[in-house]
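Removed from the display is one protein chain of the complex; every other protein chain stays in position.
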Amino acid sequence: MSGDHHHEPGFIRKYVFSVDHKVIGVQYGVTALCFLFLGFSLMMLMRWQLAYPGEEMPFIGNIFGEDAMPGGVMLPEFYNSLGAMHGTIMIFLGVVPLLVGAFGNYVMPLQIGAPDMAFPKLNMASYWVYLLGGIVMLCSFFVPGGAANSGWTSYPPLSNIATTGQTWWLFGMVCLITSSLLGSVNFIVTIIQLRVEGLTMFRLPYFVWAQLITSFLLLLAFPPLEAAGVLQLMDRLAGTSFFMPEGLVVSGVVQTQMSGGGSPLLWQHLFWFLAHPEVYVLILPAMGIVAEIIANNTRKPLWGYRAMIYSTIFLGFMSFIVWAHHMFMTGMGTKISAFFATTTMIISIPSVVILTALVISLYQGAIRFTVPMLFALAFLPMFAIGGLTGLPLGLPASDIHLHDTYYVIGHFHYVVAPGTIFAIFAGIYHWYPKVTGRTLNNALGYMHFFLSFVFINMVFMPMFWQGMAGVSRRLYDQTVYAHGDAVQSLTIMSSWGAWMLGLAQIPFIINFFISAVAGKKVSNNPWDATTLEWLAPSPPPHGNFETVPVVYRGPYEYSVPGASEDFHPQHVTTEA
Amino acid sequence: MSAEVLPYTVKPHPVTGLYNGKFGIWLFLASEVMLFGALFSTYVFLRMGAPETGPTAWPTGEETHLNWMLGGLNTLILILSSVTMVLAWVQFKMDNFAKGRIYLIITAILAIAFVAIKFKFEYAHKFHMDIYPKTSVFFAIYYTMTGLHAIHIIGGVVVICYFIGPGAKLWEENREYYTNRIECTGLYWHFVDLVWIFLFPILYLL
Amino acid sequence: MSDAHADVSKHVKTYIAVFATLATLTVITVWASTWHFSHPVAIAVALAIASVKATLVATIFMHLKWEKAGNIWFVIALTAVFFVFLVTIPSLVHSDKPMGTVFTSWG
Partner (left out) sequence: MNRSRIIGIATILVVGICLIAPSVALGQADAPIASGNQIDGDYGYGLPPMLSKDGQGVDDLIIILHWFMTALFVGWAIFFVYCLFRFRSRAGHKATYDPVKAKASKYAEIGVAAFEAFLLIGLSMPIWAATKNDMPSKDDATHVRVVAEQFQWNFHYPGADGKFGRTAPDMVDTVENPLGLDRSDPAATDDVYATELHLPVNKPVICDLTSKDVIHSFSLPVMRVKQDVIPGMRIPVWFTPVKEGRYEVACAQLCGNNHYSMRAEMVIEDDASFATWLKEVGIVEEFDEDELD
């Protein structure tokens, strides 16, 4: 099984059109990190307009041209484009590709002892379709009227009558969804079929379980949005009325060219059928990463490993039947809302179980405060805040006041920004030595963590107060409202937090590139970890393992009583 | 290259009883079910939301301008092509490459006939009558569902032609692998047939 | 699927029989549509026939009858459940509304 009977492939085959899951993982990772930074930059621009509405943007105000920012002052249409693209880029081009495309691709096959993904060519196709989707999205900024500006949710009829950028957005989304589908088929088959001998389902690292369930969510939840995207394309290009009722009057012009008979609510149902499972696509792999790192750094088996897995399965299943809690305000009666509010309350329980298991895992451990561990630990309270603030939004009555306010923004950003993105950072610091054979610099890492932790809270914590005050989201200038003006100071605080958070990423960017060539060289298993990926050489060669490993025990056998070492890898034959 | 290294590309996994491709195609079909499921959901949603009378009422019977004879003929063609597809697989399974290939060719011809009837007689006729997707939501969903289905047929034809032509080299290298791939193609093909079995009554007859 | 050649060739008859059944059912469904049932009944009949045909295609042509792999059954079951939710729940918005809601903006 060693790779030596292969012809050494050329540069292009090896690094560009590679079928090796590790190269694809790195491609995904680097591309997605760039998109993540781009998405964040869009938000930093918006934060200027929010904090100082109508004022000229200093330094860079003039580079966006007269169409977007005449005289350095942002136009509302450009603001809306930035908002829509921030959401789209962060979710579909940044976080999901990082969690699934990068970590899933790189780490999962190693953790199950597989030589590669089950369908390597499909894997490559998945990356290139993703990149194509990303390029389409980027190009849309340069079409007349700018990029999509109807929010990342693209509610029709607004999106139906929007400028050309929306069509590009739809094409981009179709590419991204296709890419995710290819990826998810590949992941499920790989996890089920390619596990090495001895690696039963209940010996799998929790991260692999999280990837498996995430893949099912991608597989079954994404196609409805693909269909909805096709329907919206039909509406925009073929003049159909899937989402348009009859008798619309846009800017005083009666829309006689369309037949009517459709409903805007149809889009919302199809969209949220995707987008609620999508939330769990964003969070489950993050939990997986955090669980790996916590087990490794507490030097203790995960508490309630099986309960966590059952909870995750349940979470994945339930995530398909909570979607309409995004739609309580769309004219929903008592029956459907009761169903969805109930499922929403039920789905909070497995999340509580997982979070509890992770925090009890700390009890009686021997906690090493390494950089990845700090990010993983920070994930716990941040995710707790994000999860708890979901309760008032999940109950229809309290949602009346909080729906579509900054409270919502605060809630889901706590889940995905200091939650998921911290988990992503944790994962990067944790697996960087495996990918490069070198570690990231610790001092820069601590600096990155502490600054990020403070400032990210400074960005999102004020939003709860703004939302409580009733300020709507997606406002270009909230000071036109008395209740918005009263909390403008909080907006300014958020904005400064965002810009400082941007600066706080500098240590990370420096660290990421410098350490790849100048970092401290480390052994194959620098963290004294137990799972299979640490058996492979760093970086692993094509085919991953020198000999096919065999697994003898569960994934987190740390501090086994009577053992000489405090870790007992899965592949070691001897009893402790 | 990686095919030799990866386990279970050809032989089934001892525990799951599946080779990778077969499991993969079933998962893909599951996602296809959800894709068409969203369109069926749209159909139900629009139909239930349509008023009893008026310009946006749901057309039935004659009002649909759909020719059930052409639709029925296409149903038969597609069912027949499913049979030839599965017979092709049987022939490959019995090591009878030449016969299997003939069945594949028949399948491809039937599929092309289906698409030809769809485009040449049905769509062209309707365009001639000034019936376009934008005419009403019924025709919007009709064109979208049948169009997406036709794209699936065309995709299937491309794959079948590949296995008749350049893909047949694999038969020489690894017969079981080739037969497996035909089986996967067949699963996809039957699924496309299965979708049409539902599309035909809900669009043409109801 | 380690069928011996004989096993597979035995299936051929089944395949032909299924084709005949499917063709007959197609004719029946067309014929039934000319009976002018009341609407709900017509829909029920047509969907019932389509379901029988689909079941035949899935069990025989797609070999589910001989399929022992639990994973495939699991995926099918899971998909079926979500399919039902996807197809039924959105349409409920037409009936479950706040008091006094109507489906027109004008009038």
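We just call them A, B and C in the order they show up, numbering each chain from 1.
Going forward, a contact is a pair of C-beta atoms (placed from the backbone, for glycine too) under 8 Å apart; a residue touches a chain by one contact, two chains touch by 3 or more.
Given the structure is predicted, the values throughout are model-derived calculations rather than measurements.
> Please provide the labels of all shown chains that the missing chain touches.
Per the contact definition above, the missing chain touches A, C.
> Quick one: which of A:Val73, A:Ile313 or A:Leu362 touches the chain that's been left out?
A:Leu362
> Of the residues A:Leu158, A:Ala238, A:Ala516 or A:Val572, I need the one that contacts the missing chain.
Going through A:Leu158, A:Ala238, A:Ala516 or A:Val572 one by one, A:Leu158 is the residue touching the chain not shown.
> From the list A:Asn62, A:Thr200 or A:Ser489, which touches the chain that is not on show?
Residue touching the chain left out of view: A:Ser489.
> Looking at A:Val23, A:Leu170 or A:Ala341, which makes contact with the chain not pictured?
Of these options, the touching residue for the absent chain is A:Ala341.
> Contacts of subunit A with the missing chain: which residues?
Against the left-out chain, subunit A lists 75-77, 80, 149-151, 155-158, 161, 244-252, 254, 260, 263-265, 298-301, 303-304, 329-334, 337-338, 341-342, 345, 348-349, 352-353, 356, 359-360, 362-369, 377, 380-381, 384-385, 388-389, 391-392, 395-398, 400-405, 446, 450-451, 453-455, 457-458, 465, 468-470, 472, 474-483, 485-493, 496, 500, 558-561, 566.
> Mind pulling the subunit C residues that touch the left-out chain?
So the residues of subunit C touching the unseen chain are 97-107.
Basically, only the chains that are shown with their structure count from here on.
> Which of line, ring, star, complete or other matches the graph of chains that touch?
Graph shape, chains as nodes and touching pairs as edges: complete.
> For subunit B and subunit C, what's the span in angstrom between their mean Cα positions?
Each chain reduced to its C-alpha mean, subunit B and subunit C end up 15 Å apart.
> Enumerate the residues of subunit A that touch no fewer than two other chains.
Answer for subunit A, listing residues that touch two or more other chains: 192, 220, 224, 263, 266, 269-270, 273.
> For subunit C, jot down the residues that touch at least 2 other chains.
Where subunit C meets two or more other chains at a single residue, that happens at 71, 78-79, 82, 86, 90, 103.
> Show which residues of subunit B lie in contact with subunit C when the two form their complex.
Within the complex, subunit B touches subunit C at residues 12, 16-18, 23, 26-27, 30, 33-34, 37-38, 40-41, 44-45, 48-49, 51, 60, 68, 72, 75-76, 79-80, 82-83, 85-87, 90, 93-95, 183, 186-187, 190-191, 193-194, 197-198, 200-202, 205-206.
> Taking the touch rule as given, give the residues of subunit A at its contact with subunit B in the complex, in rising order.
Those in contact with subunit B are residues 1, 6, 19, 114-116, 118-120, 122, 181, 184-186, 188-189, 192-194, 219-228, 230-231, 234, 238-242, 246, 257-263, 266, 269-270, 273, 543.
> For the complex, which residues does subunit B have touching subunit A?
The touching residues are 1-2, 5-9, 13, 16, 18, 20, 23-24, 27-28, 30-32, 34-39, 41-42, 45-46, 49-50, 55-56, 132-137, 140-141, 143-144, 148.
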